[in-house]
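Accompanying notes for the structure given below.
Excluded from the complex is one protein chain; the other protein chains are retained at their positions.
Chain lettering (A and B) follows the sequence in which the chains are written, and residue indices restart at 1 in each chain.
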Amino acid sequence: MEITPEVVKRVAANARLKLKEEEVKKFAQEMKDILANFAKLSEVNTDGVEPSFHPIPVKNVVREDKPGKCLDREEALSLTPHRKDKYFRGPKVL
Amino acid sequence: MIKKFVADAKAGKIDLVEHAQKALEEAEKINEEYHYLTAYADVIERAKELQEQVKNGTAKGRLFGVLISVKDSICVKNVETTASSAILKGYKPLYNATVIKKCLDEGAIILGKTVIDEFGFGGFSTNVGIGYQKPLNPLDKKRATGGSSGGAAGLTRKATFPHIAFGESTGGSIVNPASFCGVVGLCPTYGRVSRYGLIDYGNSLDKIGTMGQTVDDAALLLEIISGKDEKDSTSADVPVPSLDTPGAVSGIRIGIVKEAFGEGIDNNVRKKVLDAVYQLEKKGARKIEISLPISMNYGVPTYFTLAPAEASTNLAKYCGMRYGANEPLTGTYNEYFSRVRNNNFGEEAKRRLLLGTFARLAGYRDAFYNKAAKVRTKIIHEYKHAFEQVDVLITPTVAITAPTFEEIKKLTPLQNFMIDLLTVSPNLAGLPHITIPCGEANGMPVGMMIIGPHFAEQKIIQVAKAYDVHQ
Partner (left out) sequence: MMYTSDIVIGLEIHVQLKTNTKLFCACPTEATEPNTAICPTCLGHPGSKPVLNAKALEYGTKLALSLGCKISPTVIFSRKTYFYPDLVKNYQITQYEVPLGNNGQIILEDKKVVRIERVHIEEDPGALIHEAGGCLVDYNRSGIPLCEIVTAPDLTSPAEAREFMKKLLNVLGYLGIFDQNTCIIKADANISIKEKKYTRVEVKNITGFKEIERALNYEVQRQKQQEVKRETRGWDADKGITYSMRTKEEEEDYGYIVETDLPIFEISQEWIRKVQQTIPELAEQRAVRWTKEWKIDEDDARIIATDLDVAVLFEEISRKVDPVFTARWVRREVLRLLNDKKKELRETEFRKEELTELFKLLTEKKITDRIGQRIIEQLADKKFSPAAYVKEQKLEMVAGEDILRKACEKAIAENPKAVEDYKKGEEKAIMFIIGQVMKVTKGTASPTVVKELLKGLLK
């Protein structure tokens, strides 16, 4: 697997990072080193092994369908200057 | 120390406002020199409130009047909480983390927020976010505190007032800095403590823990914050035993992890930890050699695949819209988000975002994310098997003592990851672990790490307390 600057650019775009050219070059080299080392994971025989998504089994925790307290709108909106009347404001999507 | 202080405070033998004022001044002075704190809570206001309770005879709680510092990744209502990242600059949570609520209920005074590697991404606290100052080792300012809970460890070492610290560990972020700064660091079993209000790094790995100058201090705070919380689905519904327990090591089988005393471990560190084990043997413990080949050889790539993969999704929410850093809303949403994120995430955050995003993209996911999740199963099983033979495992906490900033600068990112060599695997397996100072090497503190099976916090505390620091 070749970690080229193009791969890094594609990954950065997916992660919404507008990297500068020199950053792309630097991270490409570093990721190459890191992933070459991490490739040794393939040495571990995991045939028939189930993946673990938690270190200990965590099962069946649910909540009753009962309404609780909400945040005050003004308080929630106060965390950002990007607001208009009763709404949050965001960048354009079209 | 804390217990006596609490009793005195409740009895009105201490003027809490005056005490808090002095502590605050001391903290500010330490901070000027060592950079441990990023924000202060309203300490005096809280002290007045508690003083009033003393007057009214309503003073209560096991932490009454005790100053608690909080790792900057834990939300404290109305106190700037940023995970030491520029992307959360100015963010003041609208709610308290469950652990904060619990210690306020016990009469604690929140001191402020301690600096960390941005979002917990580091082992030296040198990866603080843009605009933050890296903390300096309390024993040698040319050296690092360790990380990521570096500010917590440094402050715990330096503070002369009664103080306990909140830390958080994803891959070793409590014990590593505690070891470098010569204090006690205690990390519980995954799920023992509610993560509600903890800014996520790796959700399947994150654990809030404690730091203190003594095992008792760290244990006291841990006992208070432990237990099931309906706001965190992954918090464990397991009874919490008393952690106020005497040292006991007689008949205990101690597993010495062979690989953790071999190649790559500083000779002086190895010797100090083996001396400490010998002291425990003299008190009746039995030493058994244990080999953990998968955990010790594959822990680092497993951890640095899974943790960044989770982190890269956790950090997606920071985009300059609803809270934290923001810029004028120009460009399309993609342009805006990408710009704000690139301008505000530090270098290590970007590195881990790239690494973590890569590991979960189609085409790479099977070889990295899915594969690591399977190796994790083998690591968990390897520990399970070990704990069929021993009661606790012991290793050095970190392979080296606190390095200088000059030395750290020369490390490649991969070498940086290797600092977590001994801590990532117990963290991947969600095991409780504690580090206690066991002497000095190279003029700096050495930490001994005691690891227990799931929910055996009491056991590791007993063993830790059996070790006599002053011998």
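Basically, a residue touches a chain if its C-beta (ideal position, glycine included) is under 8 Å from a C-beta of that chain, and two chains touch if they have at least 3 such contacts.
The structure displayed is predicted, hence computed values, not measured ones.
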{"item": "Residue among B:C103, B:L198 or B:L355 touching the omitted chain", "value": "B:L198"}
{"item": "Selected residue (touches chain absent from view) among B:I2, B:L16 or B:A83", "value": "B:A83"}
{"item": "Hidden-chain contact residue, picked from the options A:E2, A:D47 or A:D65", "value": "A:D65"}
{"item": "Interface with the unshown chain - residue positions in chain B", "value": "74-75, 81, 83, 88, 91, 93-95, 97, 195-200, 203-204, 230-234, 309-310, 312-313, 316-317, 319, 321-323, 329, 333-334, 337, 357, 360-362, 365, 369, 373"}
{"item": "Residues from chain A at the interface with the omitted partner, ascending", "value": "14, 16, 53-54, 57-71, 73, 76-77, 84, 86-94"}
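The rule is simple: only the chains that are shown with their structure count from here on.
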{"item": "Cα-centroid distance, chain A relative to chain B, in whole angstrom", "value": "22"}
{"item": "Chain A contact footprint on chain B (complex, rising order)", "value": "91-92, 94, 189-191, 204-205, 230, 233-234, 236, 294, 298, 301-302, 304-305, 312, 316, 319-324, 326, 329-339, 341-342, 345, 350-351, 353-355, 357-358, 361, 364, 367-368, 370-378, 380, 412-414, 417, 428-431, 454"}
{"item": "Touch list for chain A against partner chain B, complex", "value": "1, 7-8, 11-19, 23, 27, 30-31, 33-35, 37-44, 46, 49-56, 58, 61, 63, 71, 75-76, 79-82, 88-93"}
